[in-house]
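Then we have chain A:
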Amino acid sequence: MDGHEVNPCIDIQDLFKTFVKGRKEVRALANFSLAVPDAQFVCLLGPSGCGKTTVLRILAGLETKSGGMVKVKGREVSRAGSDRGMVFQEFALFPWRTVRKNIEFGLEIRNMPETERRKLSSKYIDLVGLGGFEDAHPKELSGGMKQRVGIARALANEPAVLLMDEPFGSLDAQTRNLMQKELLRIWSATRKTILFVTHSVDEAVFLADRIVVMTARPGKVREDIAVDLPRPRDRTSSDFISVRGRVLAELDEEFEKARAKELSPD
Partner candidate 1 sequence: MERNVLYAIVVAAIVIVSSAAAVYVLTGDDEPKEKYPVYFVTMGVSSMKGALASGEIDGFIAWEPFGSEAILEDLGEPLIWSGEIMPNHPCCVVVASTDYLELDLGGGLTGASMTSRFVKAHIEATSWMVDALDDKDSANYTLLVELGVQFTGKSEAIVESALDHMKYGYEMDQTFMEGITNFTEMFIVGGAISEDKLAIGGYEDVDDFVDQYTNETFLDAESAVQPSDVILNPDDPVRIGFLKSDIHELAQWVAQNTTVGGGAKSLFETYGVNVVNASAVGGYASGPEEMDKFAAGEVDIGYLGCAPAIQKHLNAQVHTVIVAQANSEGSAIVVEADAGIESIDDLQNKTIAVPSTGTIQFVLLKRAVNDEGLELKLKT
Partner candidate 2 sequence: MTNDPLKALNKKLKDNWTQYLLAVISIAVFIAAWHLYAAYLHENDSGYQGYIPYPLDVAEALVDSFRYEDPNLGLTMFDHIAASLERILLGFVIAIVIAVPLGLLMGTFRKADAVGRPIVELIRPIPPLAWIPIFIVVLGMLWGPVAIVALGIFFPVLLNVMFGVRSVEPTLMDAAKTLGANRSQMFLKVVLPFTTPYLMTGVKVGLGIGWMCIVAAEMVGNYGGGVGYFIKDTADVGAFEYMYAGMIVIGLLGILTTGVAGLIEGRLSRWMGMK
């Protein structure tokens, strides 16, 4: 339950983030702290606009922080790097590249020789179950398959952590359930540290070792809930439902707060 180990994989302390929106300054994050040990699967939940995605993007190096400390594997994050893989809700696949070439993108960047590249990409194509689609272009794939490419592409770089920004958000319910199972399979095979942003309480309870519920803006950690249910989890079990209920209750309260804030003129 306690994430504050000696050497956490992800270590965030007192993170602040302020945006300038028009003439107004918006405080997106304030005093956000989180430590995630190696190989843990953490879901980040919170009301819309609470800064979940911002946390992820700062970790990825796509955005700069306004204050605090962000470390991955003991190293301060300052810019994007291949040690942190990211999976996007919109898949963000390169449409002109085939499945294999998409997965090899990061390896090309590192000037890895072709034979090695091929070996590695084959490995991840097999891992995510895309065998037979190596030469297909993204537009020929379904949403679920596209995201398999997205995951394989991030993993091919062999990062320390996998940052997933609502990766299944645009999939239909059935594909989503399938992809959740697939992700757990892939995770158990790779044992990556995963920080997974989602809107879905059900998804979080089904996937995570640990659910971090954030407060409304400016976001910080409201509740850190360990999910000690054995896998594969049964969505209909009473344990599952009780954890879900607990998370939902936390979230509802924040949601109400966020709404009240939105309605009040500030």
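Basis for inclusion: all candidates are chains of the complex that A comes from, given by their letters.
What we mean here is this: a residue touches a chain if its C-beta (ideal position, glycine included) is under 8 Å from a C-beta of that chain, and two chains touch if they have at least 3 such contacts; residues count from 1.
As the structure is a computational prediction, the values presented were derived from the model and not from experiment.
Undergrad: Have a look at 1 or 2 and point out the one touching chain A within this complex.
TA: Selected candidate: 2.
Undergrad: Enumerate the contact residues on chain A facing candidate 2 in the complex.
TA: Chain A reaches candidate 2 through residues 57, 60-62, 80-82, 84-86, 88, 90, 92-98, 105-106, 108-110, 137-140, 153-154, 157, 163.
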